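Apart from one protein chain that is not included, each protein chain of the complex appears where it belongs.
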Amino acid sequence: MGGFFGITERRDCLADVFFGVDYHSHLGTRRAGLAVFDTECGLQRSIHNIENAPFRTKFSDVFREMSGTSAIGCISDTDPQPLLVRSKLGTYAICITGIVNNADELIRNYLDTGAHFEVMSGGAVNSTELVAALIGRKESFVEGIRFAHAVIEGTASILILLSDGSLIAARDRFGRLPVHVGKSEDGRAVSFESFAYQKLGFEDEAELGPGEIVRVTPDGIEQLSPPGKEKRVCAFLWSYYGYPTSTYEGVSVEAMRYRNGRIMAKNDRAAGFSCPVDYIGGVPDSGTPHAIGYANESGVPFARAFIKYTPTWSRSFTPPMQEERERIAKMKQIPVHELIQGQDLLFVDDSIVRGTQLKETVEFLYENGAKSVHMRSACPPIMYGCKFLNFSRATSDLELIARRVILELEGEEGFEHIDEYSRQDTERGRKLRKTICEKMHFASLEFQTLDGVVKAIGLPEEELCTYCWNGKE
Amino acid sequence: MGGFFGITERRDCLADVFFGVDYHSHLGTRRAGLAVFDTECGLQRSIHNIENAPFRTKFSDVFREMSGTSAIGCISDTDPQPLLVRSKLGTYAICITGIVNNADELIRNYLDTGAHFEVMSGGAVNSTELVAALIGRKESFVEGIRFAHAVIEGTASILILLSDGSLIAARDRFGRLPVHVGKSEDGRAVSFESFAYQKLGFEDEAELGPGEIVRVTPDGIEQLSPPGKEKRVCAFLWSYYGYPTSTYEGVSVEAMRYRNGRIMAKNDRAAGFSCPVDYIGGVPDSGTPHAIGYANESGVPFARAFIKYTPTWSRSFTPPMQEERERIAKMKQIPVHELIQGQDLLFVDDSIVRGTQLKETVEFLYENGAKSVHMRSACPPIMYGCKFLNFSRATSDLELIARRVILELEGEEGFEHIDEYSRQDTERGRKLRKTICEKMHFASLEFQTLDGVVKAIGLPEEELCTYCWNGKE
Amino acid sequence: MGGFFGITERRDCLADVFFGVDYHSHLGTRRAGLAVFDTECGLQRSIHNIENAPFRTKFSDVFREMSGTSAIGCISDTDPQPLLVRSKLGTYAICITGIVNNADELIRNYLDTGAHFEVMSGGAVNSTELVAALIGRKESFVEGIRFAHAVIEGTASILILLSDGSLIAARDRFGRLPVHVGKSEDGRAVSFESFAYQKLGFEDEAELGPGEIVRVTPDGIEQLSPPGKEKRVCAFLWSYYGYPTSTYEGVSVEAMRYRNGRIMAKNDRAAGFSCPVDYIGGVPDSGTPHAIGYANESGVPFARAFIKYTPTWSRSFTPPMQEERERIAKMKQIPVHELIQGQDLLFVDDSIVRGTQLKETVEFLYENGAKSVHMRSACPPIMYGCKFLNFSRATSDLELIARRVILELEGEEGFEHIDEYSRQDTERGRKLRKTICEKMHFASLEFQTLDGVVKAIGLPEEELCTYCWNGKE
Partner (left out) sequence: MGGFFGITERRDCLADVFFGVDYHSHLGTRRAGLAVFDTECGLQRSIHNIENAPFRTKFSDVFREMSGTSAIGCISDTDPQPLLVRSKLGTYAICITGIVNNADELIRNYLDTGAHFEVMSGGAVNSTELVAALIGRKESFVEGIRFAHAVIEGTASILILLSDGSLIAARDRFGRLPVHVGKSEDGRAVSFESFAYQKLGFEDEAELGPGEIVRVTPDGIEQLSPPGKEKRVCAFLWSYYGYPTSTYEGVSVEAMRYRNGRIMAKNDRAAGFSCPVDYIGGVPDSGTPHAIGYANESGVPFARAFIKYTPTWSRSFTPPMQEERERIAKMKQIPVHELIQGQDLLFVDDSIVRGTQLKETVEFLYENGAKSVHMRSACPPIMYGCKFLNFSRATSDLELIARRVILELEGEEGFEHIDEYSRQDTERGRKLRKTICEKMHFASLEFQTLDGVVKAIGLPEEELCTYCWNGKE
């Protein structure tokens, strides 16, 4: 997915942007970049591959190479960014977060005009260059961004650094992803994560609305285009993507997860589940706070029966040993034998998508002597692959375990009863749970309800995107 | 402190040692190294600085450079290791964990014989080379290691890779630090951390006793020198140093911390503390499981009111910006506002040494709106600077906050009543706690008792080193 | 200036292109790049800065990163190349040699169509991307290249690697720079320098004519557009730019320089110069063979009175020490005292442009005890700054020492008598030489005549560009 961060202020901002971008490292693992504006050198740019070393290590030389009073940067899970672009709108740096699903069509249309793209190894067009090309079709940045938002199928939040040092920020059309603006005595910050600028001394000033476009200078925010009326914030920001310290739409991720866990515990209790286990645990990392909430509500002790080796495995930097890939994938989780051996355990995971990894985790618990493993998903069954952010990375809906089980149980017909399968109080719903339990060797399985998630978040359901659970666009 | 890991087996062991050493990354942040034995090339060696990039990143080229069926490696908080040494005992690789406090005297004696050291930049003798020099004074490795143990003031566990591919391992004289041996179908592993070899498919075979020396081949363990009778395992391995997944003397670190937290909660209850707080939290990382235990016992919800930014801050890789040092130190802890703002909080820290960092943490909580912050130390007041492992890094006892408060309260005379100050049920003990509370703005303060720690560990008190708490050698 | 090299053959060609590009290192010092076509991965690309390490060092990892049966690469004195481009003509890699003098105008026209460029740090458009943009305005590569040649003021030879592995090569419109094609059993090579492919086992197959465009496959050459009638090969390729082992238009650089030196010696003899010197030497590197020719003809011993420190100073890799720049510039030339001290010396330099460096060299010879230093320029006085290749790097004609002396002697009026100043058999010509002698402390000064240069090259004068000497376009 990725995330971006920018600052425009009255003093050199490079250190702030360096740390601000670094605080987005949980959002991507492939590329990172910085673009800096300096009155003397104009726009400078630096991009590094961060697959095998953390952001701060890779960018440690940047202070010798650049300086400036305005800068933007990003962590990118896809293409190298930011790009420096020159069009009739001027010369500027640009980065985006989101995904363009209809890139092929948009590229074709653009090339038909006789224009070209400078492409990447392999020949693919950089999504950010594509967005810049779309913006450049119109006579101003506002019109261009609106045009890009209109024609892109997918999601694109945009951050632009102009040659006068000011920033243009645009939240994606339906506000699926966040864009925050912070202020300090020295200037302004624009960020995916608000805690990033807060740690750097900025206070919350604004959260852009869906499709809203603003120009940001050290002195303030100028609205270039007002927010749209429809909002569909991705509910997974809280369930899974967000860092525990993140806050979106005023709602803390960590606190939402505690509430969510508590609701699940209450639901379980209401459904007659007596919680016959020794410990409640979370599947790290995002399952953990859901589990804390569940444990706090249920009164069963919370325990960390297996733990990630974070000193070096916070990111899976791997040596070039293809044959070891699979083995390496399992190396970061380490069991605490005394908390597994002979114990009845209940685990909460953030979600169950394809189930592959979770199956391995549960097997690993049984191999380490667990007596029973109950499983809870912190969200409803995923029935539709995400087409707005592509976070589930499922190439087809049939990779989703819920879909596969339905197909197995009653063939394609079953897809007409997805709503029933989703709920726990129907025959189909019980069958789905039972079948998954058998496949995965769960002692029991339950999903958070859609109502439960919405309540834990606390926003009106119509402002949330719940497409992957109920197919509602 | 550092830690070492070695393997001797019937197949290429480099990948195993690569990952095995990496699992010791929590024990040091400065240097790491590998030495490999191969029948064709003999002993090969590679050392890297790991201050600005994780072990796996720095050693990712090692698979192109080396291979072999036996290898040792280490994470070192001090000097570059392992070293390759040639003496009349042969050519071998060696690494150590521990500290040599009387190095100057030992170096002088050695140089007087007309021998020399190859020294490091700055002119200091590498501690590992010093240990090798001591071993070389005698006619065999066993005699040499016994001699080194006898003359070294401090602690030295030793791992040697011989030119025939076998390993010699020696636990330090009083067993302050652990040495485990694991076995698999293919061979044997020697490790500070047993979870390191378990993740690689080895099972526990033995834990060396104090001063015990063994020779390890793929086929088994041969005892070269039996364990001594006196044992003084560092109690801080469980309280603070160990990784949650570590097990020493058969006792799990994570489980010990849960028990320790529970005992603290019981003690508090017994002392009439009603736990008037909204959340229990741990000061990350090592305080967290103590807090989970406390929360589970007290029934007050556990919550993570502030969280480390682990994706990149699991280690404090820092760019070369001296002026930013202090600021950077505070950057890894990020508050969750909803869990702090207007809340009464109780935090458990692993220990209170100088109190500097803890003071900043508490201030940071108040700045973020905490109503009150109660503090619990998971061990008794630290009254004596460690002279066996130097872990407290206090250059003098007077840097210890407990000592400083005693001096303030009644001058040097107070040091005659250290036992009273340590306990909570004496007038002096209450004064100490009250004074620290005032200095640090704690709503309340209590320390785990010595009995409590010992009980949580579960070993006989006489097998534990409790010097830093009660001065008992 | 730069140079390019490409291969398309029936086996993996990466090693050939690696060494083939490396053989163009004398043509540029800033950037180098490779683009490779592989049926599986498509087009891959790698670019490195070669200012501080030689090509082979910087690209030593390329064999782990890429492979393929067709590839192009270049040494570039300006922008990073090759670029990967996608336009309606397809996806391809492109590199150029030459210069685009009217870039601003061409960029403006292109941006007016609503298209964009991805620009470099600082905001400048990459010249190669500009050429690609021009090519993309038309419906085929041939039309596009013809269009680019028509609108570009300057010089652009073009090498393109298509997505089917074939190459398109185009020599610049007036053939100022060379493009050779070589053949072997396995395929074809396209190269600026023919010795590059000869060393790799290819034989000369063709030298493109001015503006000629061809498609090259492993099986042969297909002419896409015939050569133009006007040819203006840069005469400086022989006098200065070419490597001694280079051959252009069938004429060896080294042999041309020997002939050129001999003609100069004959001219001197005819003019009554008795050559009263101990040694003839060349100003390294390109002056040397001119001097060998002169010495061989005159009978005066050739000697290397000062020598470059080539083991590391073949390229001026410099550490980041601004204050040392000037000092470093003088470090590569080292005197041989016995050949200077008390000696009368005659030096041949390839040309005299601004005279700054030559003045320092002569001072350095006098400082080392030379009795007298006679100077010969291997070409006529440079009267016009090059506008086709910009090799003289003079920002204005008035930086040329000949122009400055004329201005000094009789003001701007003198520029009407440039032809006279150029010749040695006129009053004005003698004055020019005398004045420069005085300024530069030469014992005597003479220039090769235009006839002499042309005769040494051996091509018809009308096929050579002699603009910088006589202003003839």
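Letters A, B and C name the chains as they come in the text, with residue numbers starting at 1 for each one.
Here is the rule we use: contacts are C-beta pairs under 8 Å (C-beta built on N, C-alpha and C of every residue); 3 or more make two chains touch, one makes a residue touch a chain.
The model shown is predicted, which means the values in this text are computed figures rather than measured ones.
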item	value
Displayed partners of the chain not shown (whole complex)	B, C
Residue, one of C:A255, C:C437 or C:V454, that touches the chain absent here	C:A255
Touching the absent chain when the full complex is considered, from B:F117, B:F273 or B:F415	B:F117
Given B:S87, B:T217, B:Q357 or B:S372, the one touching the chain that is not displayed	B:S87
Absent-chain interface as seen on subunit C, which is shown	15, 18-19, 22-23, 25-26, 52-57, 59-60, 62-63, 195, 199, 243-245, 247, 252, 254-255, 258, 289, 292, 295-296, 299, 301-304, 306-307, 309-312, 314-315, 317-321, 324, 331, 334-339
Absent-chain interface as seen on subunit B, which is shown	41-45, 83-88, 91, 107, 111-123, 125-126, 129, 132-133, 136-137, 163
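Basically, only the chains that are shown with their structure count from here on.
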Touch graph components, with subunit A removed from consideration: B | C
item	value
Most widely separated chain from subunit C, with each centre as the mean of CA atoms	B
